[in-house]
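Pasting a structure below so you can have a look.
Note that one protein chain of the assembly has been removed; the remaining protein chains are unaltered in position.
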Amino acid sequence: MAVIMEVSVVPLGTGSPSVSRYVAKCLEVVKDAGVAYQLTPMGTILEGELDELLSLVRRLHEVPFGAGAVRVVTTVKIDDRRDKAATMAGKVRAVEEKLES
Amino acid sequence: MAVIMEVSVVPLGTGSPSVSRYVAKCLEVVKDAGVAYQLTPMGTILEGELDELLSLVRRLHEVPFGAGAVRVVTTVKIDDRRDKAATMAGKVRAVEEKLES
Amino acid sequence: MAVIMEVSVVPLGTGSPSVSRYVAKCLEVVKDAGVAYQLTPMGTILEGELDELLSLVRRLHEVPFGAGAVRVVTTVKIDDRRDKAATMAGKVRAVEEKLES
Partner (left out) sequence: MAVIMEVSVVPLGTGSPSVSRYVAKCLEVVKDAGVAYQLTPMGTILEGELDELLSLVRRLHEVPFGAGAVRVVTTVKIDDRRDKAATMAGKVRAVEEKLES
């Protein structure tokens, strides 16, 4: 059963406040992994099997080090629901259906 | 200058693992506030003036209590960049432009 | 009734991977505010009235900008329980009492 996971990988102490080049390198790793994902302005949301996603997080965490960073803060939030199948699209739809029209 | 903020408001100890009805009530408050927002599978992302958004967070945090919850965990991440204007769309675009094609 | 809040204020793009001097400046603001707090290796935990703490967070978020940073990411987690009084010490004690000896 799939979990939904939000990941943010941020290098500290780089000389520039912009981190988009590191995020782009991470996103390429996500694309290569072939898992469902959604890039948001605050992180990347993944959908898939938990162990597969944790293994992907491990690789993503390494990306900024490979690009020269010496300190990386990675934040992961796992939403794992086992009473019914959960998907990224389904979670958003469940909220939108309950909006008062 | 605008900040980008991600907010998640979650009630604990309700009898059901589903929290979408609480999220929908929060989203109605966001819509009424008239700020730019994006609903994601893991939270809501807001764009606007910092003090306005913090005041909105304060109201969102109260929503599940008004719907019967007795414990609420609210998570807020503020991304505030003052060397250049930041927008939700601009942050995603900056990453996509750097992807190797 | 008091809430428990965890706060982390991190500058990006400072050129040095160390951020302890920014954290120390924040901690001085916390001390001056006179609220109960606990410094941990991953953030600062506060205990107090919600509006007072949110106002303090607003001031903490400004600290690295005052020290030269141009981008700051502030993360806040609010734990608000209204069925009984919650304290930092009480939360830890509730866990320790349930450990199998």
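As written, the chain order gives the labels A, B and C, with residue 1 at the start of each chain.
Criterion: contacts are C-beta pairs under 8 Å (C-beta built on N, C-alpha and C of every residue); 3 or more make two chains touch, one makes a residue touch a chain.
On a predicted model such as this, the values are computed, not experimentally measured, just so you know.
Peer 1: Check each of A:A24, A:L39, A:V72 or A:M88 against the chain that is not shown and name the one that touches it.
Peer 2: A:V72
Peer 1: Can you list where subunit B touches the absent chain?
Peer 2: 10, 12-19, 70-71, 73
Peer 1: Contact with the hidden chain only, please: which subunit A residues?
Peer 2: That gives, for subunit A, the contact residues 50-51, 54, 57-58, 61, 65, 70-83.
Peer 1: Would you write out the residues of subunit C that touch the absent chain, in ascending order?
Peer 2: 4, 6, 17-18, 20-21, 23-24, 27-28, 38-43, 45, 47, 77, 79, 81, 83, 88-89, 91-92, 94-96, 98-100
One rule holds for everything that comes next: only the chains that are shown with their structure count from here on.
Peer 1: Taking each chain's centre as its mean C-alpha position, how far apart are subunit A and subunit B in Å?
Peer 2: 17
Peer 1: If you average the CA atoms of subunit A and of subunit C, how many Å lie between those two points?
Peer 2: Roughly 25 Å separates the two chain centres.
Peer 1: In angstrom, rounded to a whole number, how far apart do the mean CA points of subunit B and subunit C lie?
Peer 2: Measuring from centre to centre gives 20 Å for this pair.
Peer 1: Going through subunit A residue by residue, note those that touch at least 2 other chains and give them in order.
Peer 2: Answer for subunit A, listing residues that touch two or more other chains: 17-18.
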